[in-house]
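The complex appears here minus one protein chain, its other protein chains still in place.
A and B are the chain letters, set down in written order, and residue numbers restart from 1 in every chain.
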Amino acid sequence: MLNIQTFSKDDFDRYCSHLVQTHPLVHCMTNDVVQEITADVLLAAGASPAMIIDEHESADFAAIADCLLVNVGTLTDDRYKAMLLAVEACCRHSKPWVLDPVAAGLLPWRDERVSELARKKPTVIRGNASEILSLAGMGQGGHGVDSKDDSRDAVNGAAALAKRYDCVVAVTGETDFVTDGKRLLSVSGGDVMSTLVVGTGCSLSALVAAYCAQSDCPLEATAAALKMAKLASETAASVSQGPGSFHPAYLDALYRLARNHF
Amino acid sequence: MLNIQTFSKDDFDRYCSHLVQTHPLVHCMTNDVVQEITADVLLAAGASPAMIIDEHESADFAAIADCLLVNVGTLTDDRYKAMLLAVEACCRHSKPWVLDPVAAGLLPWRDERVSELARKKPTVIRGNASEILSLAGMGQGGHGVDSKDDSRDAVNGAAALAKRYDCVVAVTGETDFVTDGKRLLSVSGGDVMSTLVVGTGCSLSALVAAYCAQSDCPLEATAAALKMAKLASETAASVSQGPGSFHPAYLDALYRLARNHF
Partner (left out) sequence: MLNIQTFSKDDFDRYCSHLVQTHPLVHCMTNDVVQEITADVLLAAGASPAMIIDEHESADFAAIADCLLVNVGTLTDDRYKAMLLAVEACCRHSKPWVLDPVAAGLLPWRDERVSELARKKPTVIRGNASEILSLAGMGQGGHGVDSKDDSRDAVNGAAALAKRYDCVVAVTGETDFVTDGKRLLSVSGGDVMSTLVVGTGCSLSALVAAYCAQSDCPLEATAAALKMAKLASETAASVSQGPGSFHPAYLDALYRLARNHF
């Protein structure tokens, strides 16, 4: 069992400055449900999103962008083909890419493709406890796209997965954990209201990609993205009356965190 | 002509408690425009959304989920094929499913597919007056996706349609009407501002699916979903300055209605 190190606000500040100054271009190949919130989160946080999704363009654009997000939420044959081309271009050009294995463990067709993607050298895999446990071969699937498991119970699975694929694995929940198989960081904070707004998890994976752009340490860069979301969630929860008002307040809070580093 | 029974706030409360306690998993196959608001409405109201849209997965997931929404707003051949597979899986597994016949009566290709879906034993058909009249063979089409007709004028068409397909038909508008061909419920309230926010109607069909999950009486379950939307619209309109602020206020209001039943 790895020792848990707490990732602090000061650690976050350093990475946030880097993000704001480099203004990374994030190539997003994500599901149909979260396109808007994903773009809005990246813009608020100081990055630049671009959704280029077709097989005719995805590899070309992966070579131009600073990083890539691949999220399998509403996967189809066409989108998957384009994702593989983008992922391979990332590997050729040494660009970081993040895999969000939405609903892994529920449906065989999806699981085959998620496994194939996981073998293509993602920089980071970011999922909830059920998804990470499923990928690690220890799970039984979630409740649709929601987790049935606690993030704490997925830490060993995350570490095993990180070693198997030589990547960073982030398992998010009430407390988030990030590991590369050697170190284990915990990120606390946040608010449960974020689970009632669709896309807070999916857009977080995009934010992880942004933080990993031009970073030497994807482990800490990932923790910085998670910390930003936790901090913004706390602020948003303190000023909102429900999930509806939480959504704009969350974007405003991300924006103010980023602005402190302009 | 059927007698009109008013569906009350007390009736609603009973169904809302059931929804919150059972936290149904709602399989959403809906149009590209309303994905986010559909998921957000379900989350706020105490249900769990999952958008599984591809033919490789839609039947498998329909067997896992508690109910299904089929909305033809941005129909394509691929999405239609996947919808048919999901609908057939619902029928095999006795899961309720809701048909939202967006823009029925305007375009022949769509109308053929909507008719085919209507014959596949939907639990509920939910549409505006123009759509319901068109399906009943009494209409002349709407203004794009908006209704040209008053919901009151579609009551007879709704009852005829309910008898023809042995299902519940809900026609929504200034006053909503729900019928199974034998009983006719009316649901009043709401605010016209909801018509200026895209997806309030489409997400309402998803909410109808959620209420019908594990319900013995889809007629009343449908009315309960409509009542929840009416109540939340009134609250949202009273605190908002236009359609922009109405949207988050509507989600907050749904959330508070659901929370009263935790």
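Assorted remarks:
Just so it is clear, a residue touches a chain if its C-beta (ideal position, glycine included) is under 8 Å from a C-beta of that chain, and two chains touch if they have at least 3 such contacts.
Everything numeric here is computed off the predicted structure, so don't read it as measured data.
The residue from A:15, A:61, A:177 or A:211 that touches the chain not shown here is A:61.
Of the candidate positions B:91, B:198, B:217 or B:239, contact with the unshown chain belongs to B:198. Remark: the omitted chain is touched by one listed residue; of B:73, B:173, B:190 or B:218 this is B:73.
Screening B:106, B:138 or B:217 against the full complex identifies B:106 as the residue touching the chain left out. Summarising the interface, chain B meets the missing chain with residues 31-34, 36-37, 73-77, 103, 106-110, 143-146, 195-199, 240-245, 247-248.
Across the interface with the omitted chain, chain A contributes residues 23, 25, 32, 35-36, 39-40, 43-44, 48-54, 56-57, 60-61, 64-65, 78, 247-256.
In the analysis below, only the chains that are shown with their structure count from here on.
Put simply, the C-alpha centre of chain A and that of chain B have 32 angstrom between them.
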